[in-house]
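One chain of protein is taken out of this complex; the other chains stay put.
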Amino acid sequence: MPEKPKVAFYWCASCGGCEEAVVDLAEDILKVVEAVDIVLWPVALDFKKKDVEAMPDNSIAVAFINGAVRMSEQEEWVHMLRRKSQLVVAFGSCAHLGGIPGLANFTNKAEIFANSYFDVPSVDNPGRVVPLEKSGGNGETLTLPEFFDTVRALDQVIPVDYYLPGCAPPKDLIMNAVTAILTGQLPPKGTVLSPSKAACDVCPRKDSKPDKIEIAEIKRITTSIPDPEKCFLAQGYVCMGPATRSGCGERCIHGNMPCRGCFGPPDGVYDQGAKFLSAFASLLTAKTDEEIDALIDQIPDPAGTFYRFSLPTSIMQRKRTRVES
Amino acid sequence: MSTAVIALEDVTKTKGPGVGAAWEPRIVAFFCNWCTYTASDLAGTARLTYDPNAPVIRVMCSGRVDPQFVLRALGEGADGVLIGGCHPGDCHYQEGNYKTLRRFKLLKKVLGQLGVEDERVRLEWISASEGDRVQHAINDMTNQLRRLGPFAQRGASHA
Partner (left out) sequence: MKTIELKMNGIEVEAEERTPLLKIAERLGIRIPTLCAHPLVEPYGVCRLCTVEVHQRNRVRMVTACNYPATNGIEVLTDTPRVRRDRRMIIEWFLARSGRLPLLQALAEEYGVTEPRFGLGDDPCILCGLCVRVCSDVVGANVLGFFNRGTTREVSTAYGETSEQCIACGACAYVCPTGCIEIQDEPALVRDALPLGPMTPIYIPTMQAVPHQPVIDHESCIHFKTGGCEVCASVCEPKAIDHKQADRVDQIDVGTILVATGFQAVDAKRVPQYGYGQYDNVFAALQIEHMVNASGPTNGQVVLKDGRTPESVGIIHCVGSRDKNTHEYCSRVCCMYSLKLAHLIHERSHAKIYNFYIDMRAPGKGYEEFYNRLLLEGVEFIRGRVAEVSDWAVTPGEKGKLLIRVEDTLAGFVRRIPVDMVVLSTGLEARSDAEAVRRLFNISCSSDGWFLERHPKLAPVDTFTDGVFIAGCAQGPKDIPDTVAQAGAAAAQAMSLIDRGAVELEAYTADIDETKCSGCQTCVPLCPFTAITFNREKKVSELNAALCKGCGTCVAACPSHAAEQHHFTDEQIFAEIEGVLVA
């Protein structure tokens, strides 16, 4: 009997949602499980690092890696999985673009540690003790992975063959990808496994767009409920649809929530946040300096909103701080 | 139209902190063809001297300036970006500069959040006859960036 292709799942800086997405395949998962040989899946199966280390290079058919890379342990693992695998698929927004963890690029290790370990009122840590990479006592050395200042997407650490976008990738996209891999019918390397056209193309509210979209007032979902029939942008809500590739099934739209851009930009766009900014600002109706300022003030956190999933893979990648020499 | 009288040598050349004496800021300038680019031509024929720190990329209208260009310039090593367009109401294409203004303001807010100092990205309205404004904008911005220092690059490491 021919050997079943080996498949690995690994998670870096993630929420676990991508693992859920795999589980969400429900009965389809049985098809997957039957067809492949899962050699690594930390959330579900008990394989260890040494098991993977023992495998020959390129012996794993495909490694699905989700999560962003922000610690040395993750960096080490993904390098190893790259060596051991023929194909590496960046699974989910975090691996594809940097994802939500990527928002940490607005800050750095020092600030994060300070906030987590001693600055917040709920923590009592007068000694300002923080986790150390090396610590120990009684003859024992304890190590912790290095915590990097900057969060990176998967392809900023290792070469990636395919991308499965989404937070988390929808069921049918995963099934299509797995099927394609198993049947060897793959598009060119580097392809994002989702249609490139922006979400507006398939949005159920597309026909409700007026002849001219003009935004005179910016609305927020925190303070108002959108009309369930009309295009969000036309109503004044920030909807990243125009700058986000499609394929997600418009789950958020159906839930009366504007798109947040988790699938990343269409092909040819280098910086999703910048392009959306350009499109959105062009639709504002304000003309004078004062009017424009007042309108823009209605978005409290534009960088966080426009780069919600894509900060590490944007052109700036992270917030810049002066390094005093 | 009155123009400001700019003294030719009112720039004070100061050096940025912690930089070698040879460091000079690099500014990428995006000028619209009809107004600002023509004005810089005029600055040339009028023999107005200005710092050579701002090579110019010509676009037909300031409305063509994609925020990606600004970010790319900063990401590729520029210390500043200067966008030059026609005065509001004077755009050769009617309204392109209004869109530029709106995009620019939102971009500045985002850039601020990304740690890009205010002086590094600048929008100037310069009409075709205002060669002196080109001179002033470039000299002024170069000076400010000399004081500010180089733009903090992403760096090769992940630190």
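We just call them A and B in the order they show up, numbering each chain from 1.
As a convention for this text, a contact is a pair of C-beta atoms (placed from the backbone, for glycine too) under 8 Å apart; a residue touches a chain by one contact, two chains touch by 3 or more.
Please read all numbers here as calculations on a predicted model, not as lab measurements.
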TODO: Using the touch definition up top, pick the residue from B:A43, B:V59 or B:L148 that touches the left-out chain.
DONE: B:V59
TODO: Using the touch definition up top, pick the residue from A:A61, A:A198, A:V238 or A:I253 that touches the left-out chain.
DONE: A:A198
- [ ] Quickly run down the residues of subunit B that touch the omitted chain.
- [x] 1-3, 26, 28, 34-35, 38, 45, 55, 57, 59-61, 63-69, 72-73, 76-78, 89-96, 99, 103, 127-130
Open item on the list: On subunit A, where is the contact patch with the chain that was removed from view?
Closed with: 196-201, 206, 209, 211-214, 233, 241-243, 246, 265-269, 275-276, 278-279, 282-283
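By our rule, only the chains that are shown with their structure count from here on.
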Open item on the list: Looking at the complex, which residues from subunit A come into contact with subunit B?
Closed with: 106, 148-150, 152, 269-271, 273-275, 277-278, 280-282, 284, 286-287, 289, 292-293, 296, 299, 301-304, 306-307, 314-325
Open item on the list: Quick check: in the complex, which residue numbers of subunit B touch subunit A?
Closed with: 17-18, 66-68, 70-72, 74-75, 88, 98-99, 101-103, 105-107, 109-110, 113-116, 149, 151-154, 158-159
